[in-house]
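One protein chain omitted, others in place.
Chain nomenclature is as follows: A and B, assigned in order of appearance, with residue numbering initiated at 1 for each chain independently.
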Amino acid sequence: MATFHLNINGSEKTVDVDPSTPLLWVLREELKLTGTKYGCGISACGACTVHVAGIATRSCVVPVDLIGDRPIVTIEAIGKDPVGRAVQNAWIEKDVVQCGYCQSGQIMSAVALLKDTKKPTDKNIEESMGGNLCRCATYVRIREAIKRASQQLG
Amino acid sequence: MQPALKGENDLSLNRRSFLQVTTAAAGGLLVSLYLPRITSAQQPPAPKVYPPDAFIHIATDGKINITVNRLEFGQGVQTSLPMVLADELDADWSQVTAELAPAADVYKDPLFGMQMVGGSGSIAHSFQQYRELGAKTRAMLVAAAADRWQVAANQCRTENSVVYGPNNRSARYAELANDAARKLVPDKVALKNASEFRLIGKPVKRLDSPAKCDGSQKFGLDLDLPGMKIAVVAHPPVFGARVKTVDDREARALAGVRDVFEMPLEKGTGVAVVADRFWTAKRARDLLKIDWDLTGLERPDTAELRAKYKQLATTTGNVAATRGDEKALDRIPQPNRIVAEYEFPYLAHAPMEPLNATVNFQGDKAEAWVPSQFQTMDQVIIAQALGLKPDQVTFHTEFAGGGFGRRATTDSHVPKEAAVIAKRFRDTPIKLIWTREDDVRGGYYRPMHAHRIEIGLGPDGMPSAWRHVIVGQSLLAGTPFAMMIKNGVDETAVEGTADTSYNIPNFHVSVHHPTVNVPVLWWRSVGHTHNAFVMETLIDELATRARVDPIAYRKKLLKADAKKLHSVLDLLDQKSAWRKNLAAGRAVGISSHESFETAVACAVEVSIENKRPKIHRATVAVNCGLAVNPLSVESQFQGGLGFGVLQLMAQGAITLKDGRVEQRNFDGYTPAYIIDAPSAVDVHIVPSTEAPTGCGEPPVPVISPAVVNALSILTGKRYRTLPLVSV
Partner (left out) sequence: MLKRPQRCGVFVVVTIFAICVSLSITEASKSRRENQAAGLAAWDKVYSVLTSPRCINCHTATNYPQQGDDRHRHFANVIRGPEGKGVAALNCVSCHQERNADSTGVPGGHNWHLAPLSMQWQDLNDRPLSSSAVCRAVTDRSRNNNMDGAALLKHHTEEQLVLWAWNPGRRPDGSLRTLPPISHQEFVAATRTWVEAGTPCPKGR
């Protein structure tokens, strides 16, 4: 066990965990931030995506001891960000979700895309969202919602 | 307004006001009006008769909470059923909230007699039920208002949670709820005409959307209870294997591990690890050294099974459908005959939320939290495992991250594992988590299948004789539903073929159900997954051979009374004008299929990119009777098509070698990502006032045959072996 001071959603959290624990489980079990989901544990589905220093990161494969002092933002706080808020609104407007389990990760990836590329093409969307699985296959509306958010952000 | 203080009389009145609706198979259905009570020290709280308030709560602040007798796992029923009720209730939709019902008799599916989601029946079976609940509740509110104003009920009308009477009088439902609760529930009540619907048939956005976009929606796996422990189980590497010896010293040495023990499983035995945290439990499981006893176990091997199935398919099986002359085929000259052999792999459901169940055993009672498609079944089996009666188990239905049939098991093996573990940890909630690896390797797959078809064509290019043999494990054999197997035919293996609406005069379908040591289960759209693929690729091949437009050919071959299928083919023809004008390197594939009483036709535009099919667009025509929520129907079809693409993925197969599953996670068993699913899907609904039929499963069967029909145009090859390893 070791103590880590994590900068999460703008505030410092202290956790005492096995250093090999992936960030995902620290968020879910220690900090009760269960919006970030476990889907595969091998970074193949993207349900666990959070932002670490602004980079969309698969929290299921990153042990907490590799995080350092980089700030972490999760789905619970992405709405405070204007791009995050726009993406969430577009998701609701386009009625994207079905079971909803993957959508935290989809939204976190979409926000990372839009922060990088304001006017994403279909190809940009396919590439950047390419690793986020949705078993309900809400992909058509994910495309529409990303374009809608981009439009809203101007 | 505050509701009046309620006393004992009120309670008895309240109970008497429970609505009794008798339906064919379900026993009683109850409705009640729940009113928040102001309790005082003098007034002991009323004993909780379970369930005291079954479907509708009207709160004093005007909020109307509707209880949904289904699991919400993406299909949108947590919005659609409240819409139905709220429409007949004339409720203010902006004030409606919804919650999932716990397990109870009152919430059983009116047709199936158990509480469940399956057979695409959530709307189809509860539409009438929820309309009546809404209409009767409305009648009671109107009666209360009429009494208050001393007018006749028919002088009142309702709108947006308000009753309006003569002389500009009005009262909000929240004000009337208390009085309404004392009214007798009417036996019969008039339902709205379709023209009066305000919600039904209109596109309504999901109620659960905001919570699913900000991480606040809790799923079963998100449950967090005081003192809760996490359990994982080391499952056998071959189905049914038993633990011979286990060295758990390293596992036990990890800080936070609470127990490690051998436990019985549905098949064989396993080793449970219970820890404070998931990561500890998982690491401890990785450290177990288990010697497994495989004695006497069949060790299935995909290559061997394929050979065996292929051989079996050359012999006649148990007769599933027969009409016309069985020898007619033999009289058709060889050049007019086609022989086709198909192969389908095992498929895992792999819902996004890994399987889980939480159980807290408290001696003479227990509480369970399960994202379950079979609530009352799971409740019974948890009770059995704990030595309790079902009504001693309070069963909470948790939101599920998908399911597709995987959370509807007849042996409830996942909740049962949780119960067996919880029994050792009295008064400690145990959350059992199946890792993705457990899920991919854990069985309960869509069965592997082989089909062999011999077709004889008439001089008009239409099939006049059809001999079809299907090979695949029975889903129902060995389950409580085994009595549904008739004359050795499990209908779930032949649905979509034996009952085809194509008019083939000499038509014979038989089936073999081999026994294999691999647990199998219904997978979204069940038998239609393979049967629609076979039928729709063959019919397409025949249309090509006859040089007839694939839509026209299908219409010509369909029985005249297949009205729904005709309607969707006509609508598809209208809506897919784009198919006449395709860019170079692109082709259009057509398919149509009816399942769960919903007919679907689709056209897909396909090219080949990076040696894979690229689905540029799909146009879908649907006849699902009255579309209760067209927005939700559209979602189900857009998504259901993408779900069905799994059948075409290069890694869309579970295979076994020496009894062991070869895939372990999404890197080896790969469903459709965004690049694999159709880029755009436009959905067109045939206008209808007929009873609504299911939309969860019918989208799935049509996509894969449509795509390979397009590929066949591009490559000249026919695709009869899935997964589609190469184009």
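The working rule: a residue touches a chain if its C-beta (ideal position, glycine included) is under 8 Å from a C-beta of that chain, and two chains touch if they have at least 3 such contacts.
Note that the coordinates shown come from a computational prediction; the quantities given were computed from them, not determined experimentally.
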item	value
Full-complex contact with the absent chain, from A:N7, A:N89 or A:N124	A:N124
Contact residue for the chain not shown (choose from A:G41, A:G84 or A:G100)	A:G41
Absent-chain contact - pick from B:Q129, B:T302, B:T670 or B:S704	B:T670
Residues in subunit B touching the chain absent from view	283, 286, 666-667, 670, 673, 675
Chain not shown, touching residues in subunit A	20-22, 41-46, 49, 55-58, 60-63, 66, 108-110, 112-113, 115-117, 124, 127-131
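In this text, only the chains that are shown with their structure count from here on.
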item	value
List of subunit B residues in touch with subunit A within their complex	73-76, 205-206, 208-219, 221-222, 224, 255, 277-280, 283, 350-354, 399-404, 435-437, 631, 635-636, 638-643, 645, 665-667, 671-675, 677-681
Residue ranges of subunit A in contact with subunit B within the complex	1, 17-18, 20-22, 25, 28-29, 32-42, 44-45, 47, 74-76, 78-79, 88, 91-92, 95-104, 107, 122, 125-126, 129-143
